[in-house]
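Below: one structure in C-alpha cells.
A protein chain is absent from this complex, but the other protein chains hold their places.
Read from first to last, the chains carry the letters A, B and C; within each, the first residue is number 1.
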Amino acid sequence: MTQSGNGNGLALAEKYYSQYGSRARELKAAGKKIIGYLSALGPVEIMTAAGAVPLRLKGNVSEAITKGDAYMETIVCPFVRNVFDAAIKGKYDFLDGMVLPHQCDSIDRTDDVWSDTLNLPYWHFLNVPHVTDEPSIEFMKDILRLFIRTLEEFTGKKISDEAIAQAVTAHNENRRIMRELYALRKTDPPLVSGAEMMKILVAAMSLPVDESRALVRGVTDEIKHRKLPSSGGKGPRIMLIGDQIDDVAIIEAIEGTGAKLVMDDLSIGSKMYWNDVEATPDPVQGIAERYLRKLKLPTTFVGTGNTYQETLEARFGHMKRYIEEFKVDGAILFVYKFCDPYGFEVPAIKSFIESAGTPVLYLEDEYSTSTLARLKTRIEAFLEMIA
Amino acid sequence: MAHALGLDIGSGYSKAVICENGVLHSFAVLPSGGDYKGAARRVTDMALQGANLSFNDIVRTVATGYGSSMVDFADHFATDIACHAAGIHHLFPLVRTVIDVGAQFSKAIRVDEAGRATYFLLNEKCAGGSGKFLQIVARILHITIDDIGPLSLTATKPVEFTTACAVFAESEAVSRIAEGALPADILAGVHKAMASKIVNLVTRVGLMPDCAVTGGGAKDAGLVKAIEAELASPVTVADEPQITAALGAALIGAEQAATGKR
Amino acid sequence: MERYYAGIDIGSTMTKAVIVGESIIASVIGPTGPEHRKLANKVMEKALGEAGLKFEDVTYVVSTGYGRVNVPFADRQITEITCHAKGIHSLLPTVKTIVDIGGQDSKGIKIDSGKVTSFVMNDKCAAGTGRFLEVIADTLGVPLEKLGEISLSAECPAVISNTCTVFAEHEVINKLSTGEKIPNLIAGVHDAVATRVYALVKKLNVEADIAVTGGGAKNVGLIKALEGKFGCPVLVPPEPLITGALGAALVGKERYEHALQSGQTLTRSGQGLQEARLFS
Partner (left out) sequence: MAEDKKPRSLATQAAAKIAKFVRGNMSATLKAKEEGKKVAYAYINDGQDEIMRAMDIVPAWGESFAGVCAAKRDAEKYLQKAEADNFSRSLCTYATCTIGFDMWREELNGQTPPDAPWGGMARPDMIIGSAQQLCDPRFKWPQATQHYLQDVPVFVGNMYYPPWDPKRDHHEQEAIYVKYAKAELLELVRFCEKHTGKKMDWDRLAGLVDLTEKTWNLFIDTYELRKAIPTPMDTGDAMNTMVPITFNLATQDAYDYYKGLYDELIQKNEKKQGVIENEKYRLLWGAGLPSWFALGDFQYFNDKGAVFPAEVTYRNAEKLERLDLPATNDPLERIAWRWVRFWTHWYDKARKRPGSSPKVERIIEYIEDYKCDGVVFHSAFSCRSWHAGIIHQAEVLRKIYGDIPILIMEGDIVDISSYNEVDTHNRIDAFIETVDAYKAKRS
C-alpha cells in the first residue's frame, strides 16, 4: 500500500504522473500480473477481480514517433500511434498482457499490428458494440463473459461473481471519491488547478483501485484545507472536451494565460468517473450497462430520442449540466486528427454547446507538443475573445 | 570505344555520367534550377567536355529522375529505382539495401545479387524526411549545403526536432535559435528526425546487409552518421554518392548498346 | 502631455512596429530573422527614430505575432487575432470579416465593433499561406512584389493539384518546363491559395465587408482570386502589413487608459531597449 493521508498525496501524484507506470513495474516485481488496456472501455472491474493490475496505457506527447511508423500507417489516430511507438520502444516491457477494447477504427484495425509486434503472453480484443439497444446489452454480456473466461485461463484462477461484485464496489468508491475532488473545482478560483487535476487523473489510472482510492482521498484532504485566495478569480473558466488527453502541456497552455480549467469531458476524466456500475444480481449485467449505456463515448450510437433535440440531449446533455455546475465560461473541444468517432461529432457538439450560450473553440491536432506553439495562439486568442 | 551516357535529372540536381565499356569515364553535377531541359543539355556538355568527347561519340543515352521526361535526346528512360540498383551494384556488389536521399523523396530499395531492385518504398505525400527539409533549415541557418555535414558533426547535444514538415521545419528552427540552440545542434536534431523517418522505410523493406546510402543526402556526413546510429549498423557511401543513379543509367545504356536492344 | 503607445508584431517573415499617439505617428517594416530579440530592437529603434521619440517616451508596449514572447521590452503579449481585429476596426470600421494571409498561417476573424466573435486558423501545411507564394516566387525567379501584377495577364490559370508546398513547387517547375506560361502558373498558384483560404474562412459565417490583411493582401492577383471565391469585392487597408502592429498599439492604449480611469496603473516589464540588446 502506498502511504497517503499524511500530506504527500500531491507529491505522490506528481511522481506517478512523471514516472508513468512505475508503480505497476514495482507491483510486477512483487509478482502481480499487469494488464495494459487502451481507452475508457477497458472493463477495469473484471481485471481487478482477476487479481490483476489494470494499467491504462498512455504515450508521451513530447516524444516524436520514431519507430512506430514502420509498422502502423500514419492515418491511424496520433494517440494510438504514439502509445504504440512507446510500447515498441519498451516503455511497457513489464506487461503480462493487454486488452484492446473495440473503441474505434484506429484501435480495431491495428489489433493485429499490436498483438503481432508486442507478442505478449496474454492478448484479448474485446469486441464492444457501438449500439446500445437490448440485443447489444445481451451481446456485451456475452463478450464480457468471454473476456472473463480468457482471463481465468490466463491466470489459472476462477473469477467468482463475488470477486466481481467486490471489484465493482471498490471501483464505484474510487469514482465517488474522485467526484468529491472534482467538486473542489467549483469554487472561484477553483481550489485545485487543471494541471494538478490532470496529474492526479493520470496517476490514478496507473494504480490498482485501492491505491488510486487512497491517493485521491489523500489529495482531496490536502486540497480541502487550502485557503481560497481573496482575489484572483478573474480568468475565464474553461472546460476541456476530448478523448485521450493525458498530459499537462495543453492545460498549461490554457492556464498559463490566467484562465482556469475547471471541468473536463475527457475519457481519462469525468467520462470515467461520472457513472457507476450498478450492483446487479448478475454483476456482469451492471458492468455491461455501464460501459455501453452510461459511459458517454462518441463510439456508441445513441438514437433513443424521438426528436433530434432529444437525441442531442441524450448524447451531450451532461456537458450542459457541467457548464452550469462548474460555471464554465468557454469550452475547448480538442480532437485528434484521423479520429472518426469524435471528428464526425464536431458540428453537433459545437452547436449544442454554443446554443446554450457558451463559446466553443474547436482544435484538431496531433498527440504531440511539437504543434503546441501553433495551438497556443489559438487558445490565447480564444481566451482573449471570451475575456 | 563504346560510350554510354546516363542522365539523372533530379528535382534538385541534374547529374550526367559517361561510361566507357562499363567503366566510369567522366561525370558532372549541376543544380536543375527548374529548367530540366536546359540543365540536361548543360550537364551533358559538361560531362562530354570532361571526357573530351562530342555527343556523336555517345552510342546510347539513358535518362532517369524526376525531370527525365524533358530529355528529348534520350534513347531510353529508366526509373531511378532501377538506376540506383544498377549503379550501386556496380560500385558495391555486396550491397542488398540502398537508401537514397534525394531532394524530394527518400527511398529504401532492396537489391538482389544481379543488381535488380526487388522491393522499394518511398516517403510520399510529404516532403518531411527529404533533402528539401535540410535545404530549408540550412537556409535559415545561413550556411551552405556543403557545410551541413561537417558542422553537424560538431554537435554536442542535438536539439529534439519534432516537426516533420519541411516547411514548418523552418519556423521550428527559428524558434530553436531564438531559444539559444546552436546551429550544429539544430542540424544534428534534423538529421536525427530525418534518419528515423528514413529508417522506418528501411525497416519496412527489411534491412539486409550490406547497406549503402546514395543520393545527394549521402554527401552529408552528419546524416549518414545519424542513419547508422538509428540502424545500429554501418553503411557504405560511395565517393560520389550523388551520381549513383546517373551511373546506373549509363550502365543500363551500355548494356543495352551491347545487346543491341532498342 | 501626449502619451505614446507602441505595437510590435513579430511575424514569421516580417517584423512590424507601429507607434501611435492620437494617430499613427510611425510605422516600420523589417524582415524577421532567426534572432527575434535583436530584430525587434532594430525595428523598434527605427520606429522611434521615425517618430522622433526615445524609448522612455513610450507609455506602453504590446507585442503580438508569432514571436511575441521573444520581445523582452514589451509590457504585454496579445495574440495577433485580437490585434488584427482591433487594427482593422480602427482603419475600416465597417468590416465584419477579416482574412489575414501571413507568412506562416492564414486566418479568418469575425469581428463585431472591434471585438473578436470567432476565428479560424489554418493548421495543415504551408499551403494557403504567404510562404507558399514566397516559395513559388523564388522558384520562378519572379520578385514577390511582382507576383500579383504578372498573374493579371494570365489567360487560363494552371491547375495546381498538390497541397504540399514542397510538392506543389515541383509541380510548378514541371509545368513550367512543359511550356506553361508564367502568368498562368502564378494565377494557378493564387487560385490554389485562395481556394485553401476560402475553405478555411468559410467555416466562419462570412459577412461583408470583408477585409484582407497581412502580406498576402499586397498581392493584387491573390486579392482578385479571393474576390472570385467570395463573390464580392474585398477591402484592403493602405498598408496591410501593419494591421497587427497597429492593433497591438491600440490594445495597449485602450488597456492603459482604461486602467488609468479606474485608478490603477499597469505594471510594466521594466526592460528597456538597452537591456534587451544586452540580453540577446
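The rule is simple: a residue touches a chain if its C-beta (ideal position, glycine included) is under 8 Å from a C-beta of that chain, and two chains touch if they have at least 3 such contacts.
It should be emphasised that the depicted structure is a prediction, and the values quoted were computed from it without experimental measurement.
Chemist: Of the chains you can see, which ones touch the chain that is left out?
Modeler: It touches the following shown chains in the full complex: A, B, C.
Chemist: Can you say which of C:Ala199, C:Cys232 or C:Leu260 touches the chain missing from this structure?
Modeler: C:Ala199
Chemist: Touch as defined at the start, partner being the missing chain; which of A:Asp96, A:Asp133 or A:Glu173 qualifies?
Modeler: A:Asp133
Chemist: Which of these touches the unseen chain: B:Arg116, B:Arg139 or B:Lys157?
Modeler: B:Arg116
Chemist: In the complete assembly, which of A:Leu146, A:Ala279 or A:Ala356 touches the absent chain?
Modeler: From the options A:Leu146, A:Ala279 or A:Ala356, the contact with the absent chain belongs to A:Leu146.
Chemist: At which residues does chain C meet the chain that is not included here?
Modeler: Chain C touches the chain not shown through residues 124, 156, 159, 161-164, 167, 171, 174, 198-199, 202-203.
Chemist: Given the full complex, what residues of chain A touch the hidden partner chain?
Modeler: Per the touch rule, chain A residues meeting the hidden chain are 70-73, 75-76, 102, 104-106, 108-113, 116, 123-125, 127, 129-131, 133-136, 138-139, 142-143, 146, 150, 298-299, 301, 303, 307-308, 311, 335, 337-338, 340-341, 343-348, 350-351, 362, 364.
Chemist: To test your reading of the contact rule: which positions on chain B touch the chain that is missing from view?
Modeler: 66, 69, 78-82, 110, 112, 114, 116-122, 124-125, 204, 206
As a convention for this text, only the chains that are shown with their structure count from here on.
Chemist: Using the touch rule stated at the top, which two chains are linked by the largest number of C-beta contacts?
Modeler: Greatest number of C-beta pairs in contact occurs for B-C.
Chemist: Compute the distance, rounded to whole Å, between the mean C-alpha positions of chain B and chain C.
Modeler: Using C-alpha averages as centres, the distance is 38 Å.
Chemist: Between chain A and chain B, what is the separation of their C-alpha centroids in Å?
Modeler: One centre to the other, that is 46 Å.
Chemist: Going through chain B residue by residue, note those that touch at least 2 other chains and give them in order.
Modeler: 171, 175 - these are the residues of chain B that touch more than one other chain.
Chemist: By residue number and range, which residues of chain C touch two or more other chains?
Modeler: 66
Chemist: Could you pull out which chain C residues touch chain B in their complex?
Modeler: Those in contact with chain B are residues 12, 32, 34-37, 66-67, 70, 104, 125-126, 131, 135, 139-141, 164-167, 170, 173-174, 176-178.
Chemist: Inside the complex, what are the residues of chain B that reach chain A?
Modeler: 160-164, 171-172, 175, 193, 196-197, 199-201, 203-204, 230
Chemist: If we count contacts the way the header does, which residues on chain C are in touch with chain A in the complex?
Modeler: Checking each residue of chain C against chain A gives 66, 78-82, 105, 115-119, 121, 123.
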